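Here the complex is missing a single protein chain, while all its other protein chains stay put.
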Amino acid sequence: MNLSYLFDAAHWSLSTDGSIPQLILSHLWYVVLALIIGTVIALPVGLYIGHTGRGSFLAINAGNAGRSLPTLGLLMLMVTLLGLGLTPVLIALTVLVIPPILTSAYAGMRTLDRRVVDAARGMGMRPSQVLLRVELPMALPVMMSGFRSAALQVVATATVAAAVGLNGLGRLLIDGLAVNDYSRVLAGAIVVAVLAVVLDLILALAQRWIVSPGLSGRFR
Amino acid sequence: GANDDPLSNDAGAGSSTGTSTVTIGSANFAESELLGEIYAQALEAKQVQVKRQFNIGARELYLKALQDGSIDLLPEYNGALLSALAKGGAPEGVSSPDQVLTELKKVLPAGTAVLEQSAAEDKDTLTVTSETATKYNLKTIEDLKPVADKLTIGAGPEWQERYQGLKGLESLYGIKFKTFKPLDAGGPLTVNALVKGQIDVGNIFSTDSSIATNKFVVLDDPKNLYLAENIIPLIRTTANNPTVSGALNAVSAKLTTENLTTYLAKVQVDKQDTAAVAKAFLTENGLV
Amino acid sequence: MITFDDVVKVYPGGSTAVDHLSLELPTGKMTVFVGPSGCGKTTSLRMINRMIEPTAGRILIDGKDVAGQDEALLRRGIGYVIQHAGLFPHRTVLDNVATVPLLLGKNRKEARAAALDLLDRVGLAPEFASRYPAQLSGGQQQRVGVARALAADPPVMLMDEPFSAVDPVVREGLHREFLRLQKDLGKTIAMVTHDIDEAIKLGDVVVILRQGGKLAQVGTPQELLDHPADEFVAEFVGRDRGLRSLSFDTAAALPVKPLPDDLVLDDAGRPEGWRTADGVRSTAGTFLTSDSLRLVTDLAIMSPVGIAVRVDAEGKADGVVPHHDLVDHLAARRGQK
Amino acid sequence: MITFDDVVKVYPGGSTAVDHLSLELPTGKMTVFVGPSGCGKTTSLRMINRMIEPTAGRILIDGKDVAGQDEALLRRGIGYVIQHAGLFPHRTVLDNVATVPLLLGKNRKEARAAALDLLDRVGLAPEFASRYPAQLSGGQQQRVGVARALAADPPVMLMDEPFSAVDPVVREGLHREFLRLQKDLGKTIAMVTHDIDEAIKLGDVVVILRQGGKLAQVGTPQELLDHPADEFVAEFVGRDRGLRSLSFDTAAALPVKPLPDDLVLDDAGRPEGWRTADGVRSTAGTFLTSDSLRLVTDLAIMSPVGIAVRVDAEGKADGVVPHHDLVDHLAARRGQK
Partner (left out) sequence: MSTYLSNNWDTILTALRQHIWLALLPVVIGFVIALPIGYLGVRFPWLYHPLVNTAGVLYSIPSLALFVFLPVLLGTKILSPLNIVVALTIYTVALLSRTVADGLRSVDDIIVQSATAMGYRRLRRLTDVELPVALPVILAGLRVATVSNISLVSVGALIGVGGLGQLFTRGFQLFYLEPIIVGIVLSVALAGLADLAIVLLQRLVTPWTRFQGSAA
């Protein structure tokens, strides 16, 4: 294994075009955008389906159908239709993150103790208060695990952006492959994996912070 | 000739060590695939067993595949192949088809050979839209020099490293572009980016029908940065025999830049099936 | 007062859960709904705070039809204790209890102070306030549930099998505490249980429902025990009816005899036992005038000489009741009714 | 016979669950372990089939130390009914019951036929055989659990709160069935409950444990009620001790008086009620010689005239017991002991 590319200081200067830090930033940009868009779309739908119980068949199957859409094909389709740019990549990545977020939001809402929801209604909470103050906090652990797996996947898959001329860590893979520089490909793979792990760690910390100890069992 | 069971493919690739199947590869662009298909049908016409393994990727990848025996035969371009194989790129001063061929034969990897090269050529070019050409009054690559710092160039990622890419442009012509956008080697990304104005200058192959379709302007290369790029079959010697070389040399003899451009347009513009276009070429040239 | 006026509930699918129920739940008293599983107890209860809407009929609280009122506001004025507590797992005990006051717009500090006070009332030390429900035992959770329902000081409370999740010993304790609390607070309470013993012990009024949501009988525990309306009620209140009915009469009117010589007392006048041929044997317990006739019966049976001993508040023996006298008293009591 | 020989169990972490327990569980009898939550009942039970290994001491079945035996083989010879049944959700009721016979290498057909027979014995119709556990009510699941434990006809059975998951009415039925079954089968049974009433009703021998896994008392139910070893046991067996102890004596020895005139009979000689000033009033029930003295007491209290009526197997009145006579009988009974 040739790690020379990874450990070459020249590739780590923030000011050089195409340096690893720059690629990480652009990579994160795609990841974060896709996660935000995906969450904005999938979360309300998943919550709604879980809250009302209506359309649960859809939720379960849309999850699997979404997963079955090949990201590469979708990306190429979008580029062919829309031309180069961020949009086609974001569409492909968003489609990727929607299923786990949707299904986990749904599952989180479905598996929580209905008696507690009943108690909340019985105390005179309005539907929005029941959702925001009781159901949502209780569904958080399951929802977070869905979000984390979405994040893991999109970090790995955002490398395809480079295949259509964008930046991100995929550049190291695609360019390395094009110029037969395995050390660069390896650097790309390692940085992506490390990025995924670090991101997951951050999300795990965030989860610990936003999920009530009453649910996680981590009592102070 | 279908490779339905992918695991048997491994055994098939071992063909190079004796059996009579020839595995033909191609790079991941339409012309390479068309040429591969033409080779395939020409061989099949001579009762040679053929296996198709097209669309492999960049040269760096398919050369590896050739060396490890995954494929036996490829349509290649003599200049590009030379720059890929020769250490430090193609020697300076070498540019005519014959010079290139001579140099190429010196650096071929062990166990591989080239057959006769054809007259058909498909060169790297620097191409701009007619608007850009008018705006900056561009006719040759040299004309880019005063304005290059305002322009973005798009090409395959490998251009960052190649002499016949950014390096040669800088050392031979003294041209340095504002930015380089890594796209694909003369492929749809580059064409599209050029049309949409996301790049100002693009690396497009000379036979590409998009040049005509989009009324692009191809800039002349007075200093011969780009080598001759004659189409030439690259083959593993174990797969070579008189039948095979005979058939392929006959194809090379009939290939010209013009007829290649015409047939390629049938694939690229008319979206005809590659196999059908290849068959038409062979029939019309009396090769089958 | 809560009034059920010819209330019917038919669930989609056609099962009749409550069948033309008319009832009055007196203000400041505890009314207990009891009956076999599936007889419509929970349904009846939940129609009061409109968690379930009746198919026909009306329910009135102090003369006002609940149907016309804003659901959320109505519910905030009615404490609701749910089976298995239904505590919010993501909130501390304190915040659970403070929920309704906060919903009503109380300021956080006040609400918490009030909640702390309530925890004390249901017998939970302040250190529980910052725990989460998962850190409490079942019985403690039930108490928090009760405290939470009481938090907004609602005049009406609904309780659905509030004590079912805990073991008998803890339940006993919760009962005692609850009765004490209710004596102070005087809420109008509707409670559901499937345990007839609990109903008889806690209820001022007991409502017995039968399968199909029909009213079988309503009355005070004593009335149900003494005069079950039919076989179903008699069977339901059980074989021990006679003994159970003794629970409702105190020993106040029970005539006592002076202390006999063979009752051994200590220096302070407290009974130590009966002098018998085998030596001194335990009295097996004593009773106060406020204890039930049932206890006296039990003591008389257990006593080595068949005599129950009465003591005063200090524990000094002040009279005895031979078993035969007790039987006479029971006969006299029967005659009065 | 199952022998606990100075058995100690200390869990990692240092909590002593069972503290120097020595006991004998008689063959063919039912021994019930009872005590407050966490006192080591389950632990004691599970050491018998080596689900838990003792820290010190030995457990012997018919004189053979269980520690020396192959775990799996040992367990196949001991039926185990676990709390909440623990049925295999992926197997039908029939296959659940046939599990151990199949493990023991019986052929499938025989095992199933035997299982069907057992389902019948625990009162489950054959149509339940092909259902899955999720299709049964809680009480039915418990029966399957019992049937499964019985399937290999093991001489020893362990039952951990086998009836706790069901409501009181169903539990009553299960008790009756189980007692009938045990009368036929005569297994050596160790059972755990936290319900003293259940222990007294079902146990031939009752073992009372106290907190910390110490033995508080062991004896027949009667012995425990009559002579609790200390305050803890007395408190645990409860206030109703006197009345409860009456449950163990039948009315067989109770002297009766001839039928008085004011007892109204129908044509077949069955009692209809007492003629009183208000008209004919119900006898409030009758008793057989096999009924308990507790029932007679209850009837005497409930009776409008303070007299309990005895009937024969056909329901014909054959004698009466005035409450005072009953009290005399109780006094005489006390004297004999």
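Assorted remarks:
Letters A, B, C and D mark the chains as written, and numbering starts fresh at 1 in each.
Assume a contact is a pair of C-beta atoms (placed from the backbone, for glycine too) under 8 Å apart; a residue touches a chain by one contact, two chains touch by 3 or more.
Model, not experiment: these values are computed from the prediction.
Looking at the complex as a whole, the chain kept out of the display touches A, B, D.
Note that of A:L72, A:L132 or A:A206, the residue touching the chain absent from this view is A:L72. Note on the undisplayed chain: of the listed residues D:F4, D:Y80 or D:F163, the one touching it is D:Y80. In the complete complex, the residue from A:A59, A:A163 or A:L215 that touches the missing chain is A:A163. With the whole complex as reference, residues 2-7, 9-10, 13, 25, 28-30, 53-57, 61-62, 64-65, 68-71, 187-188, 191-192, 267-268, 271-273, 275-276 of chain B touch the missing chain.
One chain of the complex is left out; on chain D, the residues touching it are 49, 51, 71-78, 80, 82-84, 86-91, 99-100, 103, 131-138, 140-141, 148, 158. The chain not displayed touches chain A at residues 64-65, 67-74, 76-77, 79-81, 152-153, 155-157, 159-160, 163, 170, 173, 177, 182, 185-186, 188-189, 192-193, 196-197, 200.
Just so we're on the same page, only the chains that are shown with their structure count from here on.
Counting C-beta pairs in contact, the pair that comes out ahead of the other among A-C and A-B is A-C.
Chain A and chain D have CA centres that are 58 Å apart.
Chain C and chain D, compared by their mean Cα positions, are separated by 28 Å. In chain B, no residue touches two or more other chains. Contact topology of the protein chains: linear, an open path with no closing contact.
Residue ranges on chain A touching chain C, taken from their complex, read 113, 115-116, 118-126, 129, 134, 137-138, 140, 211-215, 217, 219.
Taken together, the chain A residues at the contact with chain B in this complex read 17, 79-80, 83-85, 162, 164-165, 171, 174-175, 177-180. Every residue of chain D that touches chain C in the complex is listed here, in rising order: 36-37, 167-169, 194-195, 239-243, 245-246, 284-285, 295, 297-302, 304, 306, 323-324, 327, 330-331, 334.
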